[in-house]
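Beneath this line is the structure, given in structure tokens, with notes to follow.
As you look at this complex, bear in mind that one protein chain is not there, while each of the others sits in place.
Per-chain residue numbering starts at 1, and chain names A, B and C are given in the order in which the chains are listed.
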Amino acid sequence: MIWVDTIVQGVLLGGLYALFAAGLSLVFGVMRLVNLAHGDLIVLGAFLILVIVSALGLNPFLAALVAMPVMFCLGWGLQYVVLNRTLGDDILPPLLVTFGLSIVIQNALLEGFSADSRRISVGGLEAASVSLGPIAVGVMPLLTFLSAVAVIVALNALFYRTALGRAFRATSDDPVTAGLMGVDPKRLFATATGIAMIVVTIAALYLGTRSNIDPTIGPARLIYAFEAVIIGGLGSFWGTLAGGVIIGVAQTMGAAINPEWQILAGHVAFLLVLLLRPRGLFPRAND
Amino acid sequence: MSAPSSSGWTVETRTRAATGFAFFAVVLIALAFAAPLFVSRSLLQDLFLILTMLVLAQNWNLLAGYAGLVSVGQQAFVGFGAYAMFACVSLGGLDPMLAILIAGMAAALLSVATGFFVFRLQGAYFAIGTWVVAEVVRLVLAQWRALGGGTGTSLPNAATRDMAAVQWIAEAFSVRASQAADILTYWLALLLCCATIGFIYWLLRTRQGLGLSAVRDNQEAARSVGVDARRIKWAVYVCVAFVTGMAGALIYVQKARISPDAAFSVIDWTAYVIFIVVIGGIGTLEGPIIGVIVFFVLQKSLADFGSWYLLVLGLIGIAVMLFAPRGLWGLFSDRTGIQFFPVRRILKGGPSIDHQGTRGGPHG
Amino acid sequence: MQPVLDISAVNKRFGALTVADGVTFSLAPGEALGIIGPNGAGKSTLFNLITGNLRVDGGRIVFEGSDVTNAPPMQRCLMGIGRTFQIPQPFAKLTVFENLLVAGAFGSRAREAEVAARCGDILVQTGLIGRANVPAGQLSLLERKRLELARALATAPRVLLLDEIAGGLTEGECTALVGTIRDIHRSGMSIIWIEHVLHALNSVVERLLVLDFGKVIGMGRPDDIMASKEVREIYLGLDI
Partner (left out) sequence: MNALLETRGLTARYGDFQALFGVDMQLDAGETVAIIGANGAGKTTLMRSIAGVLVNGPDEVAFDGQPIGALPAAQVMARGIAMVPEGRKLFPSLSVEENLLMGCFGRKVEGPWRLETVYGLFPVLKERRNNPGTALSGGQQQMVAIGRALMSNPRVLLCDEISLGLAPVVIRDIYAAFPQIRAAGASLVIVEQDIGQALKVADRVYCMMEGRVTLSGRPAELSREDIHAAYFGVHA
């Protein structure tokens, strides 16, 4: 019974990792860009929600809604002004610029908020739990997982059911030909990053409400997100969710054996997948 | 073939600037070795820092700038080397000097094992893959109770004082043993730095170095003229791990205290190093030297401003990457054509080269 | 005499598209063979099959008596198959001389010092000696095409595959380059040459092979081939 509980907790934790990863997956899917500042942007989003909560006295969920348009604009501008300049055949510029951005965001947050740990309070929800059969699960972990599923469903719908998603896929295939169809790849990329930042805001809400945050925890989140994306297979949103769940389950199982093995177990699961299925579990057919 | 006579060709790599620089460099290195005679202990420690950062930077530059392997996980080898040295000294009772060498070999072995994973990833994924590997190594070593687990440990007090040469230095300079140990580690850093730069310079001037440059420029074409791109990249990855591991061990001989978080810090051992190389000029031997000076000047002048230092460093790094991707040295070298470490093979002589004349100068 | 290169019944498909369909021919030592055919006929693909950049689906490729059908590209280069790329692929940051030095040192497994003189001679032969110490990225198109040729020669090939080396050049440039290739051929080099600039091609090669939809549809003396009805139909779509 203890193992079933461990696995359920792991699946729910995987929801959080899938939320971290979904934005990364979206940006990679559209423009083959790996943003090394992704984890720090999640932390930035969490601090933004924190500021809105304390300044306007809003409920964290409402505060996240307020933060979304701000983060969208930030992502749009960042992509349009900075990151678009780095796209090309050479892999160095995007890597080094986003790595620099990661350091800049971390230290700007340190300057603004100090190194103290903080938490976004959701009051009674934090301790609330519901019974699923014989197992009690926390309301917040459950909410996180359901949000992750909702985000994946929404991203799939956006990608495969809308004109914008069609343009994303077409531009990802061939930006020059997409240009002949009237697409301006630079604006389209900026829109994609903007949308990714909305997902980042949702991830930030749950990161900040479920654990303590400080300005330096971004890179670890980037690594979990990256592992989830690779395990799932590049370009597959459902794969990303599966990847997040695998990391989550591996971590809770590792922690059940020895609390110090939690993070290590997640990484080992990732390396095993890399060894056995280098292209991930659900690779997109035409990559 | 109806080719003209093949006599009279010569190949030169020397330039006037380089000859001048070589003379200057010899004087500088001699001065640097003599430095313990006339500089303060704190300045000596600063110089130690500069030299070790330069070793790490030259290695990362070889890896990313020449072999195209952009790693953000080099802290794996710094930390692993440091821990290997600690194990040899604290648990095995070896002399730290010998332990440094063993640490390099341990890091090289680690690179062979991890290369098997990360070489399955391309480009940006290679980068994060190396980072994951570094995290795994950190987490595993944090389980090593004998070396302090997650909180870390210190070298036995006697270990550095009992190093082979410390006693001799202490007598020759009439200083205390702890200061003599500083002098020794400084000399080792200087030696490692000169050896690293010398090795990379030598490598670039060999056939393999030429092949490496060809792979960097156009991998497909390099394969079609018989260059084994994969083997060259592997060799560079392992060599760089060896030297990085030794540098890590040396840094921690001087620090004498280790913890997993410090020894595997991505900021200290990779972020700083990347900024040094990018700001100075990636893909040149001169770039990291310029970069380390800028890095150090910035650090000294912004020392009182806490995280502003890294913030400014990050912004400068981004700006250089976007607007001057060849770095400060690139800007200078493009304008003047000056190179201190020429690797260009210049063809001279022959039956008709003088007749037609050579155009164009040395370009980096 | 044993042929330098013997291609028999080579097939290659990309999905629904057949790019090589039972291609069979052989090249005698010292021979120059031209390959023509419309865009998309499978000419460059055929080169990639010979050099090993693509794997054949069926058939055999024999080079100087040894079967190289499954050998990797690097090994074929070392055995003596030299090629130029249709779109020049110089090592842009290396100088022209260094481009040759790489090819010489790796392509014929020799030390740099041993090949330096030979590279110098090749630079003279291909007319690049005046640009020997200039980074290859600064070359004009003609010079890049010459560099492709020179770099392939530096690997000390036994057979030279030229892929549209005269394309995109002006009349005068083309004439000069053809002169160089003719000299190389006269010195005994076996050559296979894909070219759209037919007058250039026909002034060098002894035999023409016509490729269409991956099939060999004609092979023979250039004059005969140019006069043949099939070629005119394929190239011009004219009813003559």
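Just so it is clear, contacts are C-beta pairs under 8 Å (C-beta built on N, C-alpha and C of every residue); 3 or more make two chains touch, one makes a residue touch a chain.
Note that the structure is a prediction, hence the values are computed from the model and not measured.
Under the touch definition stated at the start, the shown chains contacted by the missing one in the entire complex are A, C. The omitted chain makes contact with just one of the residues A:32, A:119, A:166 or A:279: A:166. Across the entire complex, the residue among A:70, A:125, A:139 or A:183 in touch with the chain not shown is A:183. In the full complex, chain C touches the hidden chain at residues 15-17, 38-40, 138-141, 144, 164, 167-171, 196-199, 202, 213, 226-227, 232, 235-240.
Chain A meets the missing chain through residues 163, 166-167, 169-170, 172-174, 176-184, 284, 286.
Everything that follows uses one rule, which is that only the chains that are shown with their structure count from here on.
Of all chains, the one whose mean C-alpha position sits at the greatest distance from that of chain C is A.
The geometric centre of chain A is 50 Å away from that of chain C, both derived from CA atoms.
Counting partner chains per residue, chain A shows two or more touched chains at no residue at all. Within chain B, not a single residue touches two or more of the remaining chains. Listed in rising order, the residues of chain A touching chain B in the complex are 33-34, 36, 82, 85-86, 91-97, 99-104, 106-108, 110-111, 219-220, 222-223, 226-227, 230, 260, 263-264, 267-268, 270-271, 274-275, 278.
Every residue of chain C that touches chain B in the complex is listed here, in rising order: 51, 53, 73-74, 77-78, 83, 85, 89-95, 97-99, 101-103, 105-109, 111-113, 116-125, 129-135, 138, 151, 154-155, 183-184, 186-188. Within the complex formed with chain C, the residues of chain B that make contact are 1-4, 6-7, 9, 11, 206-207, 210-211, 213-214, 216-218, 220-228, 344-347, 350-353, 356-360, 362-363.
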